[in-house]
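The complex is shown incomplete by one protein chain, all other protein chains being positioned as in the whole.
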Amino acid sequence: MGSLVVLIIIVLACIAAPLYESSIAHTDAFTSNVAGTITINGQTVPVLEPSTEGLGLGVNPIAPTWTAQYFLGSDNQGRDVASRILYGGRNTLIIGFASAILCCVLAGIIGIVSGFFGRGVDAVLSRGLDVLWAFPVYLLAICLSVVLISSSLTIGPVTLSSASILLPIVIIGIVYVPYVARPIRGQVMSLREREFVQAAVGAGAPDMRLLRREILPNVLPTIIVFLPLMAAINMLTEAALSFLSIGVQPPDSSWGTIVNDGVGLLYTRPWVAIAPGILLAITAVTLNLLGDGVRDALDPKARLRGAA
Amino acid sequence: MRLHRIATVGVSLLAVGALAACSSGSSPSPSGSSGAAASSASAVPSGSASVGNDSDVRPYDPAHAGGTLTLLAKGAAGTLDPKVNYTLQFWQLYQGTYDGLTAFKHVDGEGSFTVVPDLAESIPDTTNGGKTYVFKLRQGIKFSDGADLTTDDVVSSFQRIFKVSSPTAGSFYNGIVGADACIKAPETCTLEGGVVGDKTAGTVTINLTAPDPEFLYKLSVPHAAINPKSAPTKDAGNTPIPTTGAYMFKSYDPNTALVMVRNPNFKEWSRAAQPAGYPDEIDYKFGLTVEAEVTAVENNQANWLYDPPPADRLAEIGSKYASQVHVNQLTAFWYLPLNVNLAPFDNLKARQAVNWAIDRNAIVKLYGGANLAQPVCTILPPGFPGYEANCQYTNPAGDTWQGADLEKAKQLVTESGTAGQEVTVIVADDEVNKAVGEYVQSVLNQIGYKAKVKAISGNIQFTYIQNSNNKVQISVTQWYQDYPAASDFLNVLLGCASFTPGSDSSINMSGFCDKKIQAQMDDALKTEQTSFDEANKKWAAVDKAMMEQSPMVPVMTPKLIDFISKDTGNYQFSKQFYMLVDQLWVK
Partner (left out) sequence: MWRFAGKRALAALLVLFAISVLVFLIFFATPGIDPAARIAGRNASQETLTQVRASFGFDRPIWVQYGLMMQHLFINRDLTSFVNRGSQVIPQVMQAIPVTLSLVFGAALIWVVLALIMGVAATAARGTVIDPLILVIGVIGVSLPVFWLGEVVNLVTQSRLHDTVFAWVPQLGYVPLTDGVGPWALHLLFPWLTLAVLYAGIYARVLRSEMVASMNEDYVRMARAKGIGETRVLIRHSLRTSMISIVSLFGLDFGALIGGAALLTEVVFGLQGVGKLTYDSLQNFDLPVILACVLYASFFVVLANFIVDLLYAWLDPRVRHV
């Protein structure tokens, strides 16, 4: 329960990002402020301050002020890190949840179809999952991001453009399908052999009704258990993809991109990387704990491979 | 130069053509760092051997000989074959290993742009109307494998340029008689009548199809180095080719290390062309992160790092380690090509608006501050031949860039009728380029566009933005050059011949081709044959005419940081090939 409260607080804080930006931080989170200055203790200091010591090489962003403005300091563009973390949280949460939903829906369909119909259908789908399982996610993501710069990609009714966060959602959603689809397939297979399903088959029930009445209700809890776990894993994956400049595009932010920005400042301004990392970890913990109770009841072995 | 990049980027050396030599004798002094006096060492009038004075050549000090020099880089630079490799990272090492008939002088400062005889005894006068060179080889030089250097090696080396499809085969050496056939059919390349050796006289005759006052420069780069005739007729890859210089390559593994040791058969024949080095062994290690490299040099665990230090370490090394840092002005610039064939930048006012709007000082700040770069407003860098202070896009007005004018920019965008259009800025995904890209995007939004920024891997960004099929509107890129010729900037970057639609090798990213300006440039090129000074005036006019058309936004000219460990001495910086690695003292 405690974890749910924490999660809600984080979500609310992220929703309130514009409020924080306009009435507390007083800086635009998305516009470079390279030449800007702020007033601290009555003194005017530049947000990006050129070094004056020795040879005077390098420019340092302002350190955390721990006051309303530039609470966590600025990034290398002179933007308020705290505001960007709140805005970034929105993207991270949206990507995490949306890709988790996409993943679970796709995995549910594939797992059920594969497990229910078996034979040829199963063979084809299972090999497809094998390919996806062993496929290099990063290659796919990098190539897609290059392809999408000049042209947008249309898959059925969905059109993806490079700046859209739909891109990371789709990439992350798809790559984890095998992890969810496999256990579901196994579950459906064993359900198929159970007495009550066999009885329905014997009674001449059509496939669709069998699926709707007997299989789906039994599989659905498993899928739901996977949701928060997937959301946690997907957020971490989003961060990993941002490490490679794929995913959320600047000037938009996500916790992943801010960690990435911060890695370049780690030596002098470690908070830029540490703060979003901690938030990411906290959110992932709450999601994992949330999924726990149900998961333990159903299948303690259900777990996913994270990006190592 | 940029990070560890291989092949295309990172090659900051000679690009096509135009190593305008000054036959008039006036020196095309490249911009000196902090206004260093332009030594008027002769920059190779074609034909006449002019070695200038060698007062800038430091005498050998045996007390410092010995020891192991350790260099660090994030990644290796690809093939070790001097005829194929086209990266600054390894060209720097070829200085002390391979020799051509001629060489750029191995000295600190301005003199390093001077060409001196190397394997040839002297620089010959041309005959046959400037089309024929007869080089006499020095006697008694041996390759590191013990074989004697003969004229056969020279002839086969020139054939080898074409047999291995050297990057510059079609641009530097296409003027040699017989080169056409070699480019078409490399396997059967003979250069018959083009490069002719006379073994008994010890001479090599090179015939050109037309006079080329820049030819001696082209002979001085590693692609024209003399390799043994036994060298493979394909890219030798990681297998070292025997050298003539002070050092030879002992082993090379691109994932771990490159090891150089003294060439046992080397005897110094010209200190200006190929000086004996100090360390007994040079270990170039690959694979650390740049942060770890900086730490290693700080802790005296390595002598030098190739990669530019990361932004968050600059302040530290500039203060705590100031005495170990060397900052040198490069003749290079950062710029934003504007695609003149695509909306909105097919509109002159829209292009001018961007030039008005970009705050050069902001970008200098993103690069590391005013001590690491200087704002520019012309295409030719300050102090460069052909450079005349002139700035059409500054507020307050002045000869050099003072400040941006956002209001004017907004007004121009409105007048152009392009307001509200979508613009995508394509940048390389390393930290500094990305930061510049985000800043540019932010400015474009402020002046009325709907801008996006897209960072892609630096390894493909450079070719990606060249291909007109990719429909790049605006990008962030750099042009490094190392020899003093205005045409290398103006004609190469914005000449009609440099624009090939649909090709990944089309360096004129703006797609700019103005018939009138092109005629002006052709005229200036022709003038160079008679008077360099006069030609430079014409180049200045070309620069001005181009900036009126605003096909690009020149942003800043960068400086290079060399950070060496506290026990490393005798630092010298060649403007041609950068730090003289083998002249460093570790003892």
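Letters A and B mark the chains in the order given here, with residues in each chain numbered from 1 onward.
Going forward, contacts are C-beta pairs under 8 Å (C-beta built on N, C-alpha and C of every residue); 3 or more make two chains touch, one makes a residue touch a chain.
All values derive from a computational prediction rather than experimental measurement.
Check the options B:Y86, B:Y247 or B:F266 and report the residue that touches the missing chain.
Within the whole complex, the residue contacting the unshown chain is B:Y86.
For the chain that's not shown, point to the residue among B:T127, B:S230 or B:T256 touching it.
Considering the complete complex, B:T256 is the one touching the chain left out.
For the chain not shown, which residue from B:V221, B:A236 or B:L314 touches it across the whole complex?
For the chain that is not drawn, the touching residue is B:A236.
Which candidate, A:I10, A:C103, A:I174 or A:L236, sits in contact with the chain we can't see?
Answering carefully, the residue with contact to the hidden chain is A:L236.
In terms of residues, what is the contact footprint of the unshown chain on chain B?
6-9, 11, 15-16, 75-76, 78-81, 84, 86, 165-171, 174, 183, 186, 235-239, 253-256, 287-289, 291-292, 295-296, 299, 301, 456-457, 459-464, 466-467, 469-470, 492, 498, 500, 503-505, 507
Pick out the residues on chain A that sit against the missing chain.
The missing chain touches chain A at positions 118, 123, 127, 130-131, 133-136, 138-140, 142-143, 146-147, 150, 189, 232, 236, 239-240, 243-244, 256, 259, 263, 266-267, 270, 273-274, 277, 280-282, 284-285, 288-289, 292, 296, 300-301, 303, 305-308.
Assume only the chains that are shown with their structure count from here on.
Taking the mean of the CA coordinates per chain, how far is chain A from chain B in Å?
Measuring from centre to centre gives 43 Å for this pair.
Any idea which chain A residues touch chain B in the complex?
Touching chain B from chain A are residues 30-32, 34-35, 48, 50-51, 53-60, 76-77, 142, 145-146, 149-150, 162-163, 245, 249-251, 264-269.
Can you tell me which positions in chain B touch chain A when the two form their complex?
291, 310-320, 322, 325, 327, 359, 361-362, 365-366, 368-372, 424, 426, 429, 431, 434-435, 437-439, 441-443, 445-446, 452-457, 460, 464, 470-471, 561
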